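Heads up, one of the protein chains got dropped from this complex, but the rest are sitting where they should.
Our next item is chain A:
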Amino acid sequence: MGGLEKKKYERGSATNYITRNKARKKLQLSLPDFRRLCILKGIYPHEPKHKKKVNKGSTAPRTFYLLKDIKFLLHEPIVNKFRDYKVFVRKLRKAYGKSEWNTVERLKDNKPAYKLDHIIKERYPTFIDALRDLDDALSMCFLFSTFPRTGKCHVQVIQLCRRLTVEFLNYIIASRSLRKVFLSIKGIYYEAEVLGQPIVWITPYAFSHNHPTDVDYRVMATFTEFYTTLLGFVNFRLYQTLNLHYPPKLEGPGDKDSKDQDEGAYAMDSESCLEKLSALSASLARVMVPVTEEEVEMDEFPADGENAEQEEGLRKEREAQEMHKKLFEGLKFFLNREVPREALAFIIRSFGGDVSWDKSVCIGATYSENEPSITHHIVDRPTQPNPVLGRYYVQPQWVFDSVNARLRLPVEEYFPGVLLPPHLSPFVTEKEGDYVPPEKQKLLALQRGETPGYVNESEDEDSEEDEEGESDDQEEEEEEEEGSEKEEEVKLKVMEEQRTQGKKVGVTMGTLKLEDKHRLEQEEANEAKRLAIMTMKKREKYLYDKIMFGKRRKVREANKLAQKRKAHDEAVKAEKKKNKKARRA
């Protein structure tokens, strides 16, 4: 009773939100400027919970921002720069209209420019924050660096993106932090681990552009503007962590003069440095040469129970990773001209291999095709005109699959002209009970160090396993241990049988009844489980049954898929045989 009447929409969520147009007016910016500001500052629209309340009773779909966000934007110094730019454009237009060329020149010299450094610092207070957001930055920069220079965006932006991406690739090579590669129909996915952060990015294939019309290029350009700044700072910091020169310098400046001649054919002096960098064939110069590569010893903690196992696992993982980093060390590759040079050069170099190509393909070739020490020659044509002895001719997929399998795969399946095994995605991890395709099973077996049964699978070709049983000795040892346990069990059983067969009445020496602790434990666990199931409440029982049913269904489906696959394989094989017979006949 009494008091002032409460008005609607003057409190609560209606006052927490602001529509886009109102925000724009509050900031005195045009819509494109407002959009740009929001992207740069990382302020995104917000969907209110109760639209009608926020929208003052109307249900029209609108874009809302949080009022506090907009108030925060009011303090941004860049807003003033945007306004300045607007004035600058107006003055310039006027000067053009009056043909006052002096004024035009003067205005252009004093064009208002802004820097994004403080925004980067604000949005990413620590370096790790910046690394976590690098996925987007890399993907955008790689994308923009492959754009044709046809006026869809500024040429400077394209060049900048190209330079930054090349720098980043060089860092990955220098730090050997590439982990996974996946060739998809869209582009190539990479995963690297930089300072403990997994970073995934996608690069388009060369010359694969169609410019879609439903994409707002202005928005994308704004994102790129921000991300190039970010990537520039990240690159600098990353180069510093490895003591590399920034801007990057190539190693071995001694023979600079000798090379100058053939460089001239590729690029102008101003561009040759970047071109050579982007060839990815030479390593980078360091600020100071490291004295010795000292192995970083991990701290050893006194082992206790649970931790011991964990630590063991961690240690193994670390060792495997070290092995992975040196995957191609000591190998010399030569790329034929039909294979994607940049991707392969990047991958081979980031696993320690040497790589070269024909001199006419690209700048930066280090050795020619006739080099006798070449171990792998990568070709993508069914036949090789004049093969050289002493090197493997393989298809490019061998490199990618080896990287993903973390070991050098047998080369037989990747010979030129041979039907390739499927290229599996390394980003997919199968859970327990999922269907595992036979190719992956084979791969897992190879990783475990077993020689898989693919010898009997490919009966017609008598393939030899001459390569790479390389894997962790640890795992093998473990298996041996397991094997010895089993043997003991078998012996015991035999002894028992002998004992029971020769039944003689009499008293013999009492033997110590060996209680199989392991089995007992298992039985106990089983019993406990059964009891637990029995004592379950109805509702829980129902849930439990459901879960178990789901699991069984998963297994059933996996089996079904496996059978299907078997049938498919057999059909393919039968056809192959038939073809072969037909050819022979």
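Keep in mind that, in the parts below, a residue touches a chain if its C-beta (ideal position, glycine included) is under 8 Å from a C-beta of that chain, and two chains touch if they have at least 3 such contacts; residues count from 1.
The working rule: contacts and distances are computed from a predicted model.
Of the candidates "Piwi-like protein 1", "Mitochondrial ribosomal protein S22", "AP-3 complex subunit delta-1" or "Ribosome biogenesis protein NOP53", the chain left out of this view carries the UniProt protein name "Ribosome biogenesis protein NOP53". Touching the missing chain, out of A:L40, A:M140 or A:L244, is residue A:M140. Across the entire complex, the residue among A:R90, A:K186, A:R448 or A:K541 in touch with the chain not shown is A:K186. Seen across the whole complex, the unshown chain contacts chain A at 35, 39, 42-47, 61-63, 66, 68-69, 72, 75, 77, 108-109, 111, 113, 117-118, 120-123, 126-127, 130, 133, 135-136, 139-140, 143, 156, 159-160, 163, 182-187, 189, 200-202, 204-205, 208-216, 219-220, 223, 228, 232-233, 236-237, 240, 246-247, 338-340, 380-381, 395-397, 419-420, 422-425, 427-428, 435, 437, 439, 561, 564-565, 568.
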